[in-house]
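Before anything else, here's the structure in question.
Removed from the display is one protein chain of the complex; every other protein chain stays in position.
Chain nomenclature is as follows: A and B, assigned in order of appearance, with residue numbering initiated at 1 for each chain independently.
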Amino acid sequence: MADATYPDDLRYHEEHDWARIEGDQATFGITWYAQDSLGEVVFFDPPEVGTTIQKDSSYAEVESVKAVSDVIAPMSGEVVEVNDALQDTPEQVNEDPYGGGWLVKVRLTSPEEAETLLGVEEYRKMLDR
Amino acid sequence: MTRYTSATPDDRRQMLDAIGVGSAGELFEQIPEPLRLGRPLALPDGMGEAEVYERLAALAERNADAETEVCFVGAGMYDHYVPAIVDAITSRSEFLTPYTPYQPEISQGGLQVMFEFQTAMSELTGLPVSNAGLYEGPSSVASAGYLAMGATKRRKFVVSRGVHPHSRETLATYSAGYGAEVVEVGLEDGLTGAAALAGAVDGETAAVFLQSPNFLGAVEDVEALGVAAKEHGALLIVACDPMTLGILKPPGECGADIALGEGQPLGNRLDFGGPSFGFFCATEAQIRRMPGRIAGETEDVDGRRGFVLALQTREQHIRREKATNNICTAQALNALGAMVHLAWLGRQGFRELGELLVQRTAYARERLAAVDGVELTHEAPVAREFAVRLDAPVKKVLDRVADRGIAAGYPLGREYPEFEDGLLVAITERRTKAQIDELAEALEAAIAAERNQGPGPLSPHTGDKVTGGVT
Partner (left out) sequence: MQAEKARTIFEKSKPGRRAAALPAAEVPEKPLTDLIPSNLLRAEPPRLPEIAEPEIVRHYNRLSRRNFDLDSGFYPLGSCTMKHNPRLNERVAALPGHARLHPAQDPRRAQGALELMWLLQESLGEICGLPHVSLQPSAGSHGELAGLLLTRAYHADRGEERTKVLAPDTSHGTNPASVTMAGYEVVKVATNEQGGVEMDDLRAKLAENEGEVACLMLTNPNTLGVFDENIAEIAKLIHEAGGTLYYDGANLNAVMGHSRPGDMGFDIVHVNLHKSFSQPHGGGGPGAGPIAVSDRIEPYLPRPQVVRREGANGDGPSFDLDFERPKSIGRLRGFQGNFGVFVRSYAYILSLGGDGLSEASETAVLNANYLKARLAEGRAGERLPIAFDRHCMHEFVLSGKPMKRDLGLATLDLAKRLLDFGFHPPTVYFPLLVDEALMVEPTETETKESLDAFADAIEQILAEAEDTPDLARNAPYTTPVRRLDEVKATRQPVVRQQFG
């Protein structure tokens, strides 16, 4: 597994989720720390396209062999795309958590929520605690 | 008393010293004084093995089992012949005494048995996925309801009156908990009313429950009945008798989403109703919602083929309140018995046994229908069990026939008041032609005697009053 990395162009949620914001859309996923704690991911249960997801609420589940984890939405929005490739290669979540391991893309309903998220330094600091 | 402990006074002294207390009683001081029992349990003193044996044998003597009375009683559990190798294999320590296979490296025996059993049940039912077993038939039906609610997000069940009354009752009990509404569809001439069923199913229906052969022994056209479920996106759940799956079209080929049932006929004794096992098979789409344990094939670090508990994230020890079911301990040893029995019967033998059942049942049905005072409740095709109606009080007839050493069948009246004086007669490969003929004669004589209020039977019967003992 790759070394712990936390890209600095992302915003982070304390439940170990990241958001890549591009205009009025954002891509969500789980951080290196989350996939490391979970172990090898075997299954991703995505929401349906069109579902509304709420900031701080669970919108999906990620499973390893011995654990199930709720995935928390860093921001609110309408799901416009889910990463279907994960049905065949769920291990992307471990191997490339910020790239091929992305989970969903949403159209943001409240872009100002980004203010409440952590920057990379703050997130790193939180992990070290 | 019998002890299975070994601690001698010397052992105790050494152990207490190591712990640093003067007596074992000190270890119980963590129990607050008011909660300590402070007296011996009001139970008889313990006994030696021989004495316990005598007690249990004396109790056994007071049961009219299938060796004392020829058993034509079915209703989901049948007096099949269980081959001797089943006893030999299921009594092996290595299968009898281990725990659930959570450490797969030392549980390959149990896990492979599960895998083989899953394969066999999948073959029997025609559905690709099987679990390793649930408690028994009726609670499996209730668990299927729970699955259907999760899968469809709906809360209504449509259930045929042909489904085993214990299954319907259990489903009702569970539904009161998990919040489902149960709608029953009646039988017409022994079969589920097709129009009534179609009328009851709608967009709120999570599942349609059928049984074939149904409780009255009739073989249902599951495929035709199931169309209503498909049209409304409800799951089709079919309970079936495993011993008939060698000759009847399996639910998987009739559009069932789930096929399940009582597994007792495969490799398990009657045991006054348990332990047995429930089998539960489903389409691929339902695999992540399946209750119970599932064994999966894999490899070890050196590339050796092996088996593990798969998809454990469905289960209670991981998913807790969101688990697909609360089941933990199931019926693993009973499933082993089933697998050995199926291997013993083999592909050809299993089919032949099914054919044998159909032939003898047809014969029995004809013989009984010809008896004065016996009428078939329906003419639908049957496989191994059929329902008749007697022209005399069924309980009294059964008592008279029991005096001739025959248990004639299962009285229908309590669960099917519409068939007062109804009787369900079951056939297994142990029921010979001679026994069937004797049953017919005994019924004839008993009905005649009841009609004539003839001389009472040999042992004292006092109608409905409960008496102690057999004779």
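Here is the rule we use: a residue touches a chain if its C-beta (ideal position, glycine included) is under 8 Å from a C-beta of that chain, and two chains touch if they have at least 3 such contacts.
Model, not experiment: these values are computed from the prediction.
*Asks:* What shown chains does the left-out chain touch?
*Replies:* If we consider the entire complex, the absent chain touches A, B.
*Asks:* For the chain left out of this view, which of B:113, B:197 or B:368 touches it?
*Replies:* Here the residue in touch with the unshown chain is B:113.
*Asks:* Give me the subunit A residues in contact with the hidden chain, please.
*Replies:* Residues 40, 42-43, 63-66, 90-91 of subunit A touch the chain absent from view.
Keep this in mind: only the chains that are shown with their structure count from here on.
*Asks:* If you average the CA atoms of subunit A and of subunit B, how many Å lie between those two points?
*Replies:* Between these chains, centre-to-centre, one finds 46 Å.
*Asks:* Once bound in the complex, which stretches of subunit A touch subunit B?
*Replies:* The touching residues are 43, 63-68.
*Asks:* So in the complex, which bits of subunit B are touching subunit A?
*Replies:* 288, 312-313, 318-319, 322
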